[in-house]
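With one protein chain removed, the remaining protein chains of the complex are shown where they sit.
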Amino acid sequence: MDLVANLALGASVALSGENLLYCLIGSLLGTLIGVLPGVGPVATIAMLLPITFTLQPTGALIMLAGIYYGAQYGGSTTAILVNLPGEASSIVTCLDGHAMARQGRAGPALAIAAIGSFFAGCVATLVVAVVSAPLVSLARAFGPAEYFALMTLGLVLTVVLARGSPLKAVAMILLGVLLSLVGTDIHTGAERLTFGVKWLAGGFDFVPLAMGVFGLSEIISNLEKGEGKPQEKLADKVHGLMPTFADLKDSAPAILRGTALGAVLGVLPGASSMIASFASYTLEKKIAKDPSRFGKGAIEGVAGPESANNAGAQTSFIPMLTLGIPSNSVMALMIGAMTIQGIVPGPMVMEKQPSLFWGVIVSMWVGNAMLVIINLPLIGIWVRLLDVPYRLLFPAILLLCSIGVYSLNNEPTQVLLTAAAGVLGYLFIKLGCEPAPLLLGFVLGDMMEENLRRAMQISRGDPLAILTSPICAVLLGASVLLIASMVLPSIARGREKLVEE
Amino acid sequence: MVRIRSPQDFAAGLFFLGVGAFALYGMADLRVGTALRMGPAYIPKLISWGLVLAGGAIAARALVIPGAGLERWAWKPLLLVCGGTAAFALMISQLGLFLASVALTLVVSFGTTGAKWRQVIPFSLVLAGAAAGLFGGLLGLPMRLWPW
Partner (left out) sequence: MLIKSTLAALLAGAALAAPSFAQDWPKRQVTITAVTGPGGSPDTVGRLIASKLTERIGKPVVVENNTSGAGVTGTLAVSRSTPDGHNIVILTGGTPSQQLLRPDQPYDLRKDFATVTTLCAYPMVLAVAPNSSIKSLPDLIARAKAAPGKVTYTMNAVGSLHHLLGEWVGIEAGVEMTGVPYRGAPPAFMDVSSGRVDVMIDTGTFVLPQIEQKQLRGLAQSAPGAYALAPGIPAVAETLPNVTIMSWLGFAMAKNTPRPVVDRLNAEIRAILDMDDVKQKLAQMGNVPMPSTPEEMQARIEREMAQWKRVIDAKGIKAE
């Protein structure tokens, strides 16, 4: 069979000593930068690019890919331990992962994230190898109208995901969308809500906002609670490094569902692996027997989204490998590296460079295996980090955040913005507003607007065209149903509450 | 006399309402356009009106449904954490990573009670040295490490 022969070819390439080494270097480096808040794979790969000019193309690509998915692994570590989402898809991991860490269950949370990611990575790699072609046609079927509908569904899911008052969650989403619209409008060139401040012309960046609203405000709030207790620690006494059998049993179905969601949505370029991770969270919360556990350390709330995220990270290679189209800036860099090596990315790579194509695919599996082997023993060390007195831990966290944010652009204003976002985040805590919907609204907002306006332009101003595409109809229909399922019971509850008064 | 039954929600409602109104004021000069040919302000104004409405609804609800009260603010950790971060921002490009890190650590460490100079100073030097080594040395990020 072709597939077996191809995978064998890939294995012979990926398992060669040299390429194993590149894979290991990539995975290690990726884990390291993933753990450091704010320092993303983009900056690292960009710096390594000149070196890859001199490497074998296959080895170079294997290493860069390793950095990319290694960083995905590492990112969840920071989210779980210190509540810092380094990128959009880890926001969801913060919710229950950090809650588990505070209960002394950081070990199981980290382990289940690694196990779920490994499983998802293996399945998704197989998906990349076997069904790339049909999945690409799915990506092609998504135009501006379909993306708009998908993002609408994403925002509705965000409301469902919220713990407290849905009305407040809606307000936070709107605020997030509004923040994302600050800056130059690409359709007209108008500067919106910049108040003449030049460095705002490009809008706000995700990382400073997330670091401030999540990280800084969390630190302030912790200091507030622990004032006067210099030996106070972040977490309860640690019990158990590895998940129990019950944990595994709870997580297994979540991992399966998360993997499926992530593998499909990951193919769509843009914000899709993030939508996958919170779609998975919402799904788990919806079908759980006791949804109130979510946000308070439910292990399915870590297992599902982490699997979805990692599956998405793998399948997002599909557009790049089959069309030569990057799904994100990391892949844009990889394509740059390939082009300069004289490999034109696109459908002909599979025919002309089969050893490169299949070698990279098999190396993804190898890399995922390496990551589990690297990460499981590290859990013991990470957990011990929580034993460090908080008064020593938090300055280090703050310093890492500040350096990470600065490293994005070497732009001090970004760090100032982080501090301002910290104040905003603290205000939200005092007002009883959850920050997650704000950030998700922020990530999706400007893309939603652009896609809606683009869809209107392409349909020559016929709004019906947006509704009549079958994909749009399904996605928007699902959004309406979700809203109804949420609004109707909460209205009923509101009435009851009023009556009780 | 209307009684505010949920001061926290009432304040949150006013906050959202205020932000929405401020954004509308900030976009007063921008063209809205029509649904078929949207101008730059079409969606942002729509969102801002949404914020005003949601804020109003939250505040109105707070008059009826009882809820949490307003909490005091912990000004000291707030100022020191954000101030330390800001100090880092102001120092990093001219004075380099090491000194900016020392400044950040010194400032924020006093966000805890019982911080002592003779503990905090060596700690900040160690942390700054580690940061310079990790980011400047090992990762080789293109940033200034020293003032010279």
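Annotations for the structure displayed:
Note that the chains take the letters A and B in the order they are written out, and that residue 1 is the start of every chain.
Operating definition for what follows: contacts are C-beta pairs under 8 Å (C-beta built on N, C-alpha and C of every residue); 3 or more make two chains touch, one makes a residue touch a chain.
Quick caveat: nothing in here was measured; it's all calculated off a predicted structure.
Note that of A:Leu20, A:Leu126 or A:Ala190, the residue touching the chain absent from this view is A:Ala190. Listed by residue number, the positions of subunit A touching the unshown chain are 25, 42-51, 53, 139-144, 183-191, 198-202, 205, 269-270, 323-326, 329, 331-333, 335-336, 339-342, 344-348, 409-411, 413-414, 450, 454, 457-458, 460. Seen across the whole complex, the unshown chain contacts subunit B at 30-31, 39-40, 137-140, 142.
Quick note on the criterion: only the chains that are shown with their structure count from here on.
Touching subunit A in their complex are the following residues of subunit B: 8-9, 11-12, 15-16, 19-20, 23, 26-27, 30-31, 35-41, 43-44, 47-48, 50-51, 54-55, 57-58, 61, 64-68, 70-71, 73-74, 77-78, 81-86, 88-90, 92-93, 97, 100-101, 104-105, 108-109, 111-115, 123-124, 127-128, 131, 135, 139-143.
By the touch criterion stated above, subunit A contacts subunit B in their complex at residues 33, 39, 43-44, 47, 165, 167-168, 170-171, 174-175, 177-178, 181, 185, 187-188, 190, 192-193, 195, 216, 219-221, 223-224, 226-228, 230, 390-392, 394-396, 398-403, 406-407, 410, 412-416, 418-420, 422-423, 426-427, 430-433, 445, 449, 452-453, 456, 461, 463, 494, 497-498, 501.
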